[in-house]
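Since the structure comes first, as structure tokens, the remarks are kept for the end.
Omission of a single protein chain aside, the complex is shown with its protein chains in their original locations.
Right, chain A next:
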Amino acid sequence: MCCREGPRWGRGHCAPSPTLLLGLLLSAAPLGLLGEETRQVSLEVIPDWPGAPQNLLHIRAVGTNSTLHYVWSIMGPPAVLLVATNTPHSTLAVNWSCLLSPEPAGGLTVLPRGSVQFSSALVFTRLFEFDSTNTSEASAKPPGKPYPPYSLAEFSWNNITDSLDPATLSATFRGHPIHDPTGAFANGSLAFRVQAFPSSSRPAQAPRLLHSADTCQLEVALVGACPRGNRSLFGLEIVTLGQGPECPSVQEQHSIDDEYAPAVFQLDQLVWGSLPSGFMQWRPVAFSQRQRGRDSALPCQASPVCLTLEYPLPQSPIVRAFFGSQTNFCAFNLTFGAPTGPGYWDEHYLSWSMLLGVGTPPVDSLSPLILGIMAVALGAPGLMLLAGGVVLLLGHKQCSEYQPIN
């Protein structure tokens, strides 16, 4: 723990009284508080300590008796901190001088400390590129000869304030490598578009993940960067916190429903600990065109999640500031595309979306249209059979009454 003095940056109402807090804690199961229909969502850029070109994006989603904090940062590699509290009054406190110091632990806190029910973080550390020219096997690992990866910690990013859109509750971090000797990113960029939601809904664009007020969406888009090979596949390394000595695992949920993402029958999620806790959810599909149709859909493969003891990771100051240095990091890779089929080479475009949230991950249910059609399609012949049966039975009776005359 470092410096406790210095300017503290806080927001929200005054801290709740200890009795109220105790009452809340006793009256509800720890995470039963989460999972609200609607939330009051606010996006705010927390300005930096004068002189340092850094800033944080703080998404605060307030429900009736809980608050979710998402803190996005591009100090070091892009990272997000996810904190769920059981009070509508919790606040984020930033100690910039501490945060920017070499030992940032304690520079970022959510107050009151006792209200924190769940916290975790994701760090996007590296962008991989593979040459898949001579790889015919679609599921080969690695999917081709790897080029040196781009370290996202060595990217320079735009000013987040310019892309902040309070109407759609979204903001975009757009960046390119600081050192780009080949000029690959001369006309290109890697963008992280973050969006929060006040209520449950589904976006119009594929992959149309169902989101709720408890979630926040990230869309990663690689646009215009020159690939280093004719058939380059890209991948993303994602680092998260381990739960003790274990790493969370990626669950693949198979579903029968592909109405919202044609021909994608799978939903992948990474859940920290037992449900309900935090989760990261995505469809294993990326797109190689802005018009995200089925003809531009790329498969997205996730590697197993492993502890990252073997190699050094670029550190994210906000993660260390919140969690301290005594944490296990786990990493996994996502690879977009296959050696054959559509790919980044089509239009120099790649996009992939995921949800980050707390509580039970949203589950797709059959749409009313499908249920309606099925009801009519199975009901009509059934009714007809029933009616026909009754009519024929009655007809039989009449016939048998007349039989003596015959």
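Here, a residue touches a chain if its C-beta (ideal position, glycine included) is under 8 Å from a C-beta of that chain, and two chains touch if they have at least 3 such contacts; residues count from 1.
In the analysis below, contacts and distances are computed from a predicted model.
From the set "GTP-binding protein", "Lysosomal dipeptide transporter MFSD1", "Protein wntless" or "Isc10p", the protein name that UniProt assigns to the chain left out of the figure is "Lysosomal dipeptide transporter MFSD1".
The omitted chain makes contact with just one of the residues A:178, A:363 or A:378: A:378.
The chain not shown here touches chain A at positions 254, 256-265, 293-295, 340-342, 366, 369-370, 373-374, 376-378, 380-381, 384-385, 388, 391-392.
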